[in-house]
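Have a look at the structure below, then the notes.
The complex is shown incomplete by one protein chain, all other protein chains being positioned as in the whole.
Think of it as A, B and C in the order they're written, each chain with its own count starting at 1.
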Amino acid sequence: MSQYRLEIRVKPRPGLLDPQGKAIHHSLNSLGWDGVGDVRVGKVMYIDIEADSETSAGEAAEAMCRKLLANPVTEDFEISMIEALEGAGS
Amino acid sequence: MSQYRLEIRVKPRPGLLDPQGKAIHHSLNSLGWDGVGDVRVGKVMYIDIEADSETSAGEAAEAMCRKLLANPVTEDFEISMIEALEGAGS
Amino acid sequence: MKVAVITFPGSNCDYDLYKAAQQVGGDATFVWHRERGLAGYDAVLLPGGFSYGDYLRAGAIARMSPIMEDVTSFANSGGPVLGICNGFQILCEAGLLPGALMRNSSLKFQGKDVFIRVERNDMLFTSDYTEGQVLRIPIAHGEGNYEADTATLEALEAEGRVVFRYVDASGESTEDANPNGSWHNIAGITNAKGNVLGMMPHPERAMESILGSTDGVALFTSMAGSLSLST
Partner (left out) sequence: MTPANSAATERSVQPRDGDPEITAEVVAGHGLSEEEYEKVLNIMGRTPTFTELGVFSAMWSEHCGYKNSRPLLSLLPTKAPWVIQGPGENAGVIDVGDGYALAFKIESHNHPSAVEPYQGAATGVGGILRDIFTMGARPVAVLDSLRFGDLDSGRVRYLFSGVVSGVGDYGNCVGVPNIGGEVVFDRGYEGNPIVNAMCLGLMKREDLITASASGTGASLMTVGARTGRDGIHGATFASEELSEDSDESSRPRVQVGDPFTEKLLLEASLELIGSGAITGIQDMGAAGITSSASEMAGRGGSGVEMEMADVPVREEGMTPYEILLSESQERMLVVAEPGREEEVRQILEKWELEARVIGRVTDDGMFRVLEHGKVVANIPALPLTGGCPTYEREGIESAEIQALRNMDLTEHLTPEGDLTESFQRLLGSPNVASKRWVYHQYDTTVRTATAVRPGGDSGVIRIRGTQRAVAATTDCNGRFVYLEPKTGAMAAVAEAARNLVCVGALPTAITNNLNFGNPLKAHIYYQLRESVLGIAAACDAFETPVTGGNVSLFNETDGRAIYPTPVIGMVGVIEDVSKITAQAFQRIGDDVVLLGTNTGEIGGSEYLYVTASLVAGQPPSIDLEGERALQQAVLSMNQSSLIRSAHDCSEGGLACALAECAIGDGEAPFGLSARLDDDLRPVVSLFGEAQGRIIISCDPASTSDVLKIAESHGVPALRIGAVTEATDGFSLTVRDGSLSASVAELARAYFDALPNIMDASPATGG
């Protein structure tokens, strides 16, 4: 078993209103950053997982997203491997 | 001028308590993912910026983080370029 | 006492604060966040609510409002500034008070009465209370978990800048009495000079017995008393 650190990004589905992104967009514009267009805001999670392999760590993360971490109705998610941490202690 | 899409990840500073991460950790464990260790939760933002170059887009994003997007007391941030979008229309 | 109640888009306790100031004889005026200039006011009040929806972080966007430059110079020149709930969050974001208000440790909004203890009454905000007095005051917030770096926290305690602390009915600051996970049960703090006060509980909602408590009144009479003496 090794230990992996994964990064999971959960973001609002395209087409859905993102009030938070809208407010940030508006604020950046009024602070003088005119060149800012669309802003979308989501969550990023860093999860340490113990698994046999990188693949199985990724699969576990995907299952977690489906079950708990992402809202299937309003959010999409992406998973990336950040690093393989040796042994059990992270 | 070109259009760039940047990804900004804002995360709780190490050492700070992250109740959300703790709650997710707890839930994952009780859903049977025993191998999950530390969980940290932050925000991810996708921002479209018009700029002369990739470098200046990145610099603008950094300035935005310092001014507004991250709270220096509690958060760190990281910026990555996602893609260069041609022209003005994203 | 002439007080400015600053209204941001999304403020929702502005009216309550205005009424509280009036109740103690204050001459209150709403000042919209895009207005400029605070000359002629004796005190500035930042109300609770959800400025800019609390999007991004509570208070983060509001502190960029034009009026905040004036609030900052008002504070820097020694003028009394009181921020309640979202007002406290804005003061922290603006750097007028140290630290930050993070999400409640329960991850839930908390709306209920709590008890807080008056840690000092030698300030213009608290002179009508007695030291150690226990107040019953409503809270209503999702991000009231006070945090700062260790040096700041230690300085706050060492310099006696914690003005209010969550306690139980008997006045003990226990973990159970802490509604949001704040460090050392902090409910309200002041700046080094003592002219800027930020607090999460809502004294303006504890002004009449029909509302369940009158323990907030003394905060406003303290201010009115001190300010009418000084002008």
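What we mean here is this: contacts are C-beta pairs under 8 Å (C-beta built on N, C-alpha and C of every residue); 3 or more make two chains touch, one makes a residue touch a chain.
It should be emphasised that the depicted structure is a prediction, and the values quoted were computed from it without experimental measurement.
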Missing chain: touched chains present in the view: A, B, C
Residue among C:98, C:138 or C:181 that touches the chain left out of view: C:138
Positions on subunit C contacted by the hidden chain, ascending: 9-10, 12-13, 15-16, 19-20, 48-50, 52-55, 108-112, 138, 140, 142, 169, 202, 204-205, 207-208, 210-212
Residue ranges of subunit A at the interface with the undisplayed chain: 12-13, 15-19, 22-23, 26, 66-68, 71-74
Interface with the unshown chain - residue positions in subunit B: 26-27, 30-31
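The definition used in the following text is that only the chains that are shown with their structure count from here on.
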Approximate Å spacing (C-alpha centroids) for the pair subunit A, subunit B: 9
Gap in Å, rounded to a whole number, between the CA centres of subunit C and subunit A: 35
Rounded Å distance between subunit B and subunit C, as computed from the means of their C-alpha atoms: 31
Residues within subunit A bordering two or more other chains: 24, 27, 31, 41
Numbers and ranges of subunit C residues touching at least 2 other chains: 56, 61, 64
Complex contact set, residues of subunit A against subunit B: 1, 3, 9-11, 21, 24, 27-28, 31, 33, 35-51, 60, 64, 67-69, 90
Subunit B - residues contacting subunit C, complex: 16-17, 19-20, 23, 68-69, 71, 73-74
In the complex, subunit A residues that touch subunit C: 19-20, 23-24, 27, 30-31, 41
